[in-house]
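Have a look at the structure that comes next, please.
All protein chains but one are shown at their positions in the complex.
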Amino acid sequence: MTRLQTPLIAINFKTYPQATGEKAVQLAKICEKVSREYDVSTVVAPQTADLYRVSSSVGIPVFSQHMDPGEAGRFTGHTLAEALVASGCKGTLLNHSEKRMQLADIEEAVRIAEKLKLSTIVCTNNPSVSVAAASIQPTAVAVEPPELIGSGISVSKAQPEIITGTVEKIRAVNREVIILCGAGISTGDDVVAAIRLGSQGVLLASAVAKSDKPEAALRSLIAPLRR
Amino acid sequence: MTRLQTPLIAINFKTYPQATGEKAVQLAKICEKVSREYDVSTVVAPQTADLYRVSSSVGIPVFSQHMDPGEAGRFTGHTLAEALVASGCKGTLLNHSEKRMQLADIEEAVRIAEKLKLSTIVCTNNPSVSVAAASIQPTAVAVEPPELIGSGISVSKAQPEIITGTVEKIRAVNREVIILCGAGISTGDDVVAAIRLGSQGVLLASAVAKSDKPEAALRSLIAPLRR
Amino acid sequence: MTRLQTPLIAINFKTYPQATGEKAVQLAKICEKVSREYDVSTVVAPQTADLYRVSSSVGIPVFSQHMDPGEAGRFTGHTLAEALVASGCKGTLLNHSEKRMQLADIEEAVRIAEKLKLSTIVCTNNPSVSVAAASIQPTAVAVEPPELIGSGISVSKAQPEIITGTVEKIRAVNREVIILCGAGISTGDDVVAAIRLGSQGVLLASAVAKSDKPEAALRSLIAPLRR
Partner (left out) sequence: MTRLQTPLIAINFKTYPQATGEKAVQLAKICEKVSREYDVSTVVAPQTADLYRVSSSVGIPVFSQHMDPGEAGRFTGHTLAEALVASGCKGTLLNHSEKRMQLADIEEAVRIAEKLKLSTIVCTNNPSVSVAAASIQPTAVAVEPPELIGSGISVSKAQPEIITGTVEKIRAVNREVIILCGAGISTGDDVVAAIRLGSQGVLLASAVAKSDKPEAALRSLIAPLRR
């Protein structure tokens, strides 16, 4: 399994027109360039239909935005682990606030991903759900208060207790899992604040993937983490 | 919009390991070859993650197995029309028995697909549901009794009244929509029977996509339709 | 099956605190009183947990807000037709905009309800979905543009073409089904407008069930329909 390095910047391309098809490839190349320039670990999560063309074009880890649990062969219209591997993915988001999953399905998906050496980032909405997710032993947990997603108001400033509460509750039971946070992260200060509060990176979307100037946007987010 | 020709053979690759990643490309090439040889209209429906590499490799229409309704930008982990277009798709299955959709979502997806010039094949399970689907005016309706899917017992032999009932009910209100049938179709005889009962083609999966010899399998299915 | 009389006023109690438990019984009694006084057909739809105590207390038809399809015995936490009958219900709403159903499930639920002599009101969101619902042959279709639900802006004034379009499309294929409309209906004028546009009644919720003075509110809605 690709060992994810921290601090980690995970960039969700969502279904933004600015990050679809050939534009997803261009955006991923920008992320790779800035990631290398500052030597900060970065993963990109384009749409399922773009996974192959993006992973064929960049060297940084490409993640899926979602993965369905289940054994190959029994489904139509599902996104299974085998298809992610065949598309060059290194991991997947699970349970994003726009794609919530059943508890038993999250656990099954994490187990299947492990077997196929895919990393998993389970999204959560508060400290209590975060510790439940961490107990399933994914690679990472990303806590994002849903009301701040896309708001431009960063969780690290508006609700720091979400981050500190998540870190404290998770660390009481799990020392391994990477803890990310997200929602409203749009400046380098937001990133620094998130790290200071005990998280090991951020999950973000619109600040980069919807930006008119994604390279400059990412640069300003990553610069404070330069090694 | 690509005008779908009839009779039509639509091949659902499901999530079969034999039809994932590079194997999906190889299978689609076989389908293209046989389709051209017999001059019979054929569409292939690989997994979302394989749409781009398959559509970059063949000239026959590539369909998605599913499409979510909704406007670009608001979702994570969804498969929207814009991503299908960017991946070279010409259409999509909707409401497959393994990916049932809400009625309002089917209608919204059909409207969005129309705008983007994507064809739609709405799957149904009986004549009453078929006429409801047809009233939404997709490109095609594909009736498949769920209990026969993957059974090897063909709908055209085991439940011919499902096909004749669907044709009769749909034609009373809609003369345009293409009517397909599926479930258990595995021989040329099954295909011929389906056409004689009034359908204009078939939707099949395991008979080709799980076959050890997919070329021979498809050949035997298509041969009776040679022009 | 109870033959529903038209014009029909259907009152959805939703999960309003003002219409839960013993308060649901009191509200249903008010609806019965006003319905009898003006001789206008009225049905009430309280929450599942309140069906028995409401239907034991009033003589007007009591409907469920939802019914799951499926055969008795195989489910936990579902609301099946047999339980509705045992609770004194005469019918059910299906596919409310706050409880959307899969197309195949709507059809199955309508068939099961028929067998058990329960009436069905299938909710829809536009003319195209309405004609699909009507083709399944429920007792009634209730078209409600979701964006107006709870808005206080009535569909009959803000989007009359939704009602006329639904009536025209449905009547082209189905002469029997009762056509209701809803969303934002809050005055007698709204009701009269809805009927003039070709509907045979209204589905409403907050105007009565959230009102401080539900009796006066219902009286003003029903008065123009007095026989």
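Letters A, B and C mark the chains as written, and numbering starts fresh at 1 in each.
Criterion: a contact is a pair of C-beta atoms (placed from the backbone, for glycine too) under 8 Å apart; a residue touches a chain by one contact, two chains touch by 3 or more.
Computed from a predicted structure; not experimentally measured.
S.K.: Over the full complex, note down every shown chain the hidden chain is touching.
M.R.: Touch partners of the hidden chain, whole complex considered, are A, C.
S.K.: Which residue among C:L8, C:L27, C:L93 or C:L148 touches the omitted chain?
M.R.: Candidates C:L8, C:L27, C:L93 or C:L148; residue touching the omitted chain: C:L93.
S.K.: Looking at C:S41, C:T79 or C:Q200, which makes contact with the chain not pictured?
M.R.: Result: among the candidates, C:T79 touches the missing chain.
S.K.: List every residue of chain A that touches the chain not included in the displayed model.
M.R.: Interface residues of chain A facing the absent chain: 95, 97, 100-107, 111, 124-126, 128-129, 131-133, 135-137, 173.
S.K.: Over the whole complex, note the residues of chain C touching the chain we left out.
M.R.: Against the left-out chain, chain C lists 12, 14-17, 20-22, 47-53, 64-66, 70, 72-80, 82-87, 93, 96-99, 205, 210.
Just so it is clear, only the chains that are shown with their structure count from here on.
S.K.: Show which chains lie in contact with chain A and also with chain C.
M.R.: Neighbours common to chain A and chain C are B.
S.K.: Could the interface between the copies chain B and chain C be described as same, meaning over half of its residue numbers are common to both, or is it different?
M.R.: Over half shared, hence same.
S.K.: Rounded to the nearest 5 degrees, what is the angle of the rotation that puts chain A onto chain B, matching CA atoms?
M.R.: Between chain A and chain B, the superposition angle is 180 degrees.
S.K.: Would you mind pulling out the distance in Å between where the CA atoms of chain A average out and where those of chain C do?
M.R.: Chain A and chain C have C-alpha centres separated by 44 Å.
S.K.: From the C-alpha centre of chain B to that of chain C, how far is it in Å?
M.R.: Comparing mean C-alpha positions, chain C is 36 Å from chain B.
S.K.: Which residues belonging to chain C are in contact with no fewer than two other chains?
M.R.: In chain C, nothing touches at least two other chains.
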